[in-house]
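Dropping the structure in here first, questions after.
Omission of a single protein chain aside, the complex is shown with its protein chains in their original locations.
Let's turn to subunit A:
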Amino acid sequence: MSKHFFGDTAVLLGRSLRHITRSADTIITTAVMPIAMLLLFVYVFGGAIDTGSVPYVNYLLPGILLITVASGIAYTAFRLFMDMRSGIFERFQSMPTARSSVLWAHVLTSVVANSISLVVVVLVALLMGFRSGAGLPAWLSVAGILLLFTLALTWLAVIPGLVAKTADGASAFSYPLIFLPFLSSAFVPTATMPGPLRVFAEHQPVTSIVNAIRDLFTQQPVGAGLWTALAWCAGLLVVAYGLAMNTYRRKVS
């Protein structure tokens, strides 16, 4: 690792954060879609979905938070793609900088942008009646899970950012990620799903992450479920980081 890694990453992070503040629409559009889903499901479909004694907005919020992250990371792929296409990526790579700083700056920018979007979505949920008796440790645990999830998905987004041929291609990979929560316990209890779908839904990462966040919000004992969720997040992060760095090395060598 170059001695300038942290300094260079900070300089480049400053650059991408400036991009975000000058195109605040990227944060707004990231938050708008999950908020629209929140409104649609709570006020239109929610009444017909049986979640027992839990108010539907409380039931739904964890899944909506994951959808927020999944749609937010598309901008990482987009911004990285724009850097590749404009030639500024090559300029940075031909300079005496720590080379991987360029990627880390985009990843950290994604964490900042997604955190803002997540706060906006939670505030809207509070306005819609979301309530949680969770204390500070539980909220911090939720933030930690979401941070890991954001990092994992962002490193995944780095790959299309590096290899895409068009801006649309760079962002399109996030569509299946946005869809994945529908096939989980995010919107409806999995018990109502038919056999094979139910097996898939109960064993895919979104369900365990959603359940862990839901338990933390409702002050249920989290137990082994939390560790499954963390293992999914950490595993995804390691795999995504490895694939992204591998793609990056093939690109710059």
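Miscellaneous remarks
Following the convention adopted for this analysis, contacts are C-beta pairs under 8 Å (C-beta built on N, C-alpha and C of every residue); 3 or more make two chains touch, one makes a residue touch a chain; residues count from 1.
The definition used in the following text is that contacts and distances are computed from a predicted model.
When the unshown chain is looked up in UniProt, the name that turns up among "ABC-2 type transport system ATP-binding protein", "NADH-quinone oxidoreductase subunit J", "NAD-dependent epimerase/dehydratase family protein" or "Cytochrome ubiquinol oxidase subunit I" is "ABC-2 type transport system ATP-binding protein". Considering A:Arg18, A:Arg131 or A:His203, the position touching the chain not shown turns out to be A:Arg18 (whole complex). From the set A:Gln93, A:Thr166, A:Gln219 or A:Asn246, the residue in touch with the chain omitted from the display is A:Gln93, counting the whole complex. Listed for subunit A, the residues touching the missing chain in the whole complex are 2, 4, 7-8, 11-12, 15, 18-19, 22-23, 86-88, 90-97, 252-253.
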